[in-house]
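Every protein chain except one is present and positioned as in the full complex.
For reference, chains read A, B and C in written order, and residue numbers begin at 1 within each chain.
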Amino acid sequence: MLRIDHPRTAHPGIAARAADTDTTGHIPAQNWKELADAGYGALFHSDEDGGSGADSDAQVAAMEALARDCPSTYWSATVSSLLCAKLIATYGDSTHRPLLHALISGRRLAAFGVVETAAGSDAGTYQTTVRPASPPGSAGPAGTGFTITGEKSRITNAPNADLAVVLARRERAAGDDGPDWCLAFVDLHQPGVHRYAIPHMGLRGMPWGGLVFTDALVAEADVIPVPLDELSEGMTWGWLLVSVAAIGIAESALAASVAHAGSRVSFGRPLAHMEGVQAQIALSRAEIDAARLLARRAAAERTAGRPARSLIAMLKIYATEMAVGVTERAVQIHGATGVTAGHEVERLYRDAQMNVIGAFASNRLRELVAENLGLGPAVYAPFDWVRSTGLAQDPVGLNGPSLEGT
Amino acid sequence: MLRIDHPRTAHPGIAARAADTDTTGHIPAQNWKELADAGYGALFHSDEDGGSGADSDAQVAAMEALARDCPSTYWSATVSSLLCAKLIATYGDSTHRPLLHALISGRRLAAFGVVETAAGSDAGTYQTTVRPASPPGSAGPAGTGFTITGEKSRITNAPNADLAVVLARRERAAGDDGPDWCLAFVDLHQPGVHRYAIPHMGLRGMPWGGLVFTDALVAEADVIPVPLDELSEGMTWGWLLVSVAAIGIAESALAASVAHAGSRVSFGRPLAHMEGVQAQIALSRAEIDAARLLARRAAAERTAGRPARSLIAMLKIYATEMAVGVTERAVQIHGATGVTAGHEVERLYRDAQMNVIGAFASNRLRELVAENLGLGPAVYAPFDWVRSTGLAQDPVGLNGPSLEGT
Amino acid sequence: MAIPIITAPTDAATRLAGPLVPLDLGGGGLSAAETCELLEAFGEGSRDPGLGLAAVAHAVLATVPMRAFGTPDQRRHYLPRMASGEWTGAVSLLQTQGASLAPTVNAQRAEKNWILDGTVDLVAGAPAAHHFLVIAADPDGERTAFLVDRDTPGLQVEPTGSGAMPSCLWGRLTVDSCRLGDDAVLGTPRAAAREVEPLLAALDWVFTCAPWIGVMRALLGDAVADARDRHRFGRPLAHSQSVRLDLADMAVQCELAAGMLHRAAAEFDVGTRSGARPSYEHAATTRLFTAAAVRSVTAAAAHLHSADGLAERAHRDAAFFAATGGGGEVLRAVVAASVLELG
Partner (left out) sequence: MAIPIITAPTDAATRLAGPLVPLDLGGGGLSAAETCELLEAFGEGSRDPGLGLAAVAHAVLATVPMRAFGTPDQRRHYLPRMASGEWTGAVSLLQTQGASLAPTVNAQRAEKNWILDGTVDLVAGAPAAHHFLVIAADPDGERTAFLVDRDTPGLQVEPTGSGAMPSCLWGRLTVDSCRLGDDAVLGTPRAAAREVEPLLAALDWVFTCAPWIGVMRALLGDAVADARDRHRFGRPLAHSQSVRLDLADMAVQCELAAGMLHRAAAEFDVGTRSGARPSYEHAATTRLFTAAAVRSVTAAAAHLHSADGLAERAHRDAAFFAATGGGGEVLRAVVAASVLELG
């Protein structure tokens, strides 16, 4: 019999510590050591970038396996060694090799600073700006570097990362007609950096919070002008990361449900013999498979360097909402056990919702898919078209206006 | 314009402390004082029972208003002053008048001890037993009272209640052909009682945990033989309680969504102008209304003493699952804000799931509704009917068995 | 329109033809709530969503605007014959949603007359109708409601087929330089947007749900009977937990939708007593919720093979029901407009 099996646990130690990681809100050092020993980060990168060059199926399998073991650890590690490292590999140059290797090997941890406090994923509202450390023509020595000022919020790894890859505006000198935006690789161990943690419902072990830059220094080589459009292709690594997190969480929730259904006896029979439970399990099985198959296909396209933005957007929409449904079913199958703090399913239920919120929200991605279907870009108009139609007004009753107020 | 408005906040102080109540896992004393001052518990009881005899619409409105203000406080207070007090009013006698008044006025707090650790709502597995303090014929003075032994778990108010209404088996003397079951009103401030708390995902302010009775004493008048069947009608007060909690939670989540959508600007326009957000809000509005209308109808039937078991079961199924959907939409509308610990919507999302689990689970209730539709009682058979049909076997591939294993 | 209206005016036919016509005009004098119950029972008994819609189109959509906004002459002229079933009134389901769709009939003022030109499709009951309620737009976009008799010169009625609800006979109306006097105007000229249109929308949203409540109950009854009779895996379907859970959910949806309907219908009665207005939000949420309930109940029932094919027909008609009344897009926008205080 042929079975392309879904990944089982790959890091038993990390899995065993997952509940504690959630409770304490802290990823144990031993987790990092085990990931480094396993060469987790290297899988995502080619030999020439210092990786081990796994194929895309193996990458997705490794990601899912870690997500199953501990979603918080997965998020933290993968944001750094996949998303941030890919951005550095793509936009950096040879001077960034040591940095890249440090992230891939897990010696250093990176955060990806995009979102600001004003309005989620709407770049138009972002204020963080990179400017020359000494403005050209000022008293100081020109051209020795840049400073960055602004606040990034709701950033994975912000509280403890060594480095941030930051999306920022560029203050351009006259005659500089390069892009309005840049990526800045910012050392977070310096005086101009303040950080804070934000407590969060799920993925509690994952460090999350804000970075406040006040004239923090950035070396000239670490400021890379990038058009915003182009960067959005790089962000699809993030969507893929989130999608696989959702799939791993859903698979863990299903595994727990199967185990519980097989052992829990109610009214004289194991839950597994109840069709209501079977229906929930069968549906979860089908939905997770559908998401995983799309994830493999999307990852293969993305890894091969083909445009996969719409496909990965579809994946992110489906996989994250699917996982919420699957964990919800798992809680129901577990009954009160499933809402007891410290139980795996209780944790997975909280974790699942984080993936829907993380990176671009579902409806933003649906808009992107719609545009790709040929519907043109989203066209906004103020919502003022209902009342003029004669709808949205209370009608008269049966006897008409004559009796009103009587 | 006619609007039968849904209840707004009734207890601003309790609402203002709701986030703290969740964080600390403790209901402030001030909440109890304000509820007592408002005469909350009295609403559910007739004048002759010491209540204020509100009509059923007013009862539901008061319940929902408190559930909107603080779901944890609502659960704790309503389990005691509605569910437990109704059981005492129904099954107790004049000697229990002081007890009833104490619960109604909020001077004492009660827990309803039903579920045991072995298997949720399957009474067949329950072990807790009431027996004569001194078996007839033994050395001690006969007939002076009873003892209770056993463990009840996942009980609201267990950690801090003054009194428990406990479902227990009766150890019957020869010749006693009364029911196998009884309700015992057990004073929890005595040496034979041990209690523990169980941390839980949502409704964190609600005390929840277990009661361990080891030959705890119960007065003779406080042990009331009751047939199990009959008791199930009493439990519908609990289902109603849970359903209204769900409706209040959903209404609060919708109110928060409407406020957020009106104020949050993304891509240059308030969220409220986005059709995707409008669709979620319209759907939530319709679903909450549907649940509330059914709740009012069911409560009117129940309060009038008419059989309403199937109707309340339908309500519990729908309202609790509806609230999970509504809070999920609220989290999505809020984005990252909605998963930040301490935010109202983050709390409501966790709270909503507790109602699905609380009291009878949804599928158990669906079985009850199905039976009421005329499908007969649930008939269990081991799940062994698939394989013999020729299904559930891996088929051969295109070339049939001839090439297998080559 | 068919059976309930066109048959000889028996008591039953009269009851269904004119429940909302006042007693002194020969009608049933029922309240809105009672009319809903009647329509629910008709849907359950007839097992035909199309006939139910036909009854609503005549007895509610064509009748109530005339009762509410008609002049005494209009009321005396039309309502008694509508109540007896002698005359049938018809309305287009494309004209019950205000101007959310662009108006397709133009009205021009010519001295003391109005000249109507245009076409209206999806007119429920058109082939057998005696008169039509038609909304037409001025050159400057203001809309007026007209009562157009079938024998008006320039009016053409053409029966149209329909994939869904075939027993509600459908037609297309063409008006070609159709000349009408002021006595054909229903309500205030150029004020349909605040008089007849909100009423028509709310009536459509609320009352078309009523026969469906009955149809859903019939589907549930069939499904219960079916589950007791049929076997799968050698066991009666009634022993199958998934069947039981599905039937329970069907029952829940029926109860919830009925509750929504009864609130919205009762507000039309409260209005008649207190002068307070029915809530358009409640009307729209009722339709939004009921359309979803109908979809889920018919989908659950669709794999059953009821004797007369009700499950198949209902599944087909449910899609039609969900798409009319403005469909989800209009209903969601209307509810959101109310809740968000925008729009």
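FYI, a residue touches a chain if its C-beta (ideal position, glycine included) is under 8 Å from a C-beta of that chain, and two chains touch if they have at least 3 such contacts.
Remember, predicted model here, so these are calculated numbers, not experimental data.
Peer 1: Which of the chains on display does the removed chain touch in the whole complex?
Peer 2: Taken over the complete structure, the missing chain's partners among displayed chains are A, B, C.
Peer 1: Of the residues A:A15, A:A184 or A:A272, I need the one that contacts the missing chain.
Peer 2: Checking the options A:A15, A:A184 or A:A272, the one contacting the hidden chain is A:A272.
Peer 1: Consider the whole complex, including the chain that is not shown, and state which of B:E48, B:D93, B:D229 or B:D384 touches that chain.
Peer 2: Going through B:E48, B:D93, B:D229 or B:D384 one by one, B:D384 is the residue touching the chain not shown.
Peer 1: Quickly run down the residues of subunit A that touch the omitted chain.
Peer 2: The missing chain touches subunit A at positions 1-4, 254, 258, 261-262, 272-273, 275, 278-279, 281-283, 285-287, 289-291, 293-294, 297, 311, 314, 317-318, 363, 365-367, 369-370, 373-376, 378-379, 381, 385-386, 389.
Peer 1: Residue-wise, where is subunit B in contact with the chain that is not depicted?
Peer 2: For subunit B, the residues touching the absent chain are 274-276, 278-279, 383-401, 403-406.
Peer 1: Extract the touching residues of subunit C with respect to the undisplayed chain.
Peer 2: Subunit C touches the missing chain through residues 100-102, 163-164, 231-234, 240, 242-243, 295, 299, 302-303, 309, 312, 315-316, 319, 322-323, 327-330, 332-333.
Just so it is clear, only the chains that are shown with their structure count from here on.
Peer 1: Which integer distance in Å separates the CA centroid of subunit B from that of subunit C?
Peer 2: 41
Peer 1: Suppose each chain is reduced to the average of its Cα coordinates; what separation in Å results between subunit A and subunit C?
Peer 2: That pair's centroid distance is 48 Å.
Peer 1: In whole angstrom, what separates the CA-based centres of subunit A and subunit B?
Peer 2: Whole-Å distance between the two chain centres: 36.
Peer 1: Could you list the positions in subunit A whose residues touch two or more of the other chains?
Peer 2: Subunit A, residues with two or more chain partners: 274-276, 278, 383, 394.
Peer 1: Got the subunit C residues that touch at least 2 other chains?
Peer 2: In subunit C, the residues touching two or more other chains are 241, 245, 267, 270-271, 276-279, 333-334, 336, 340, 342.
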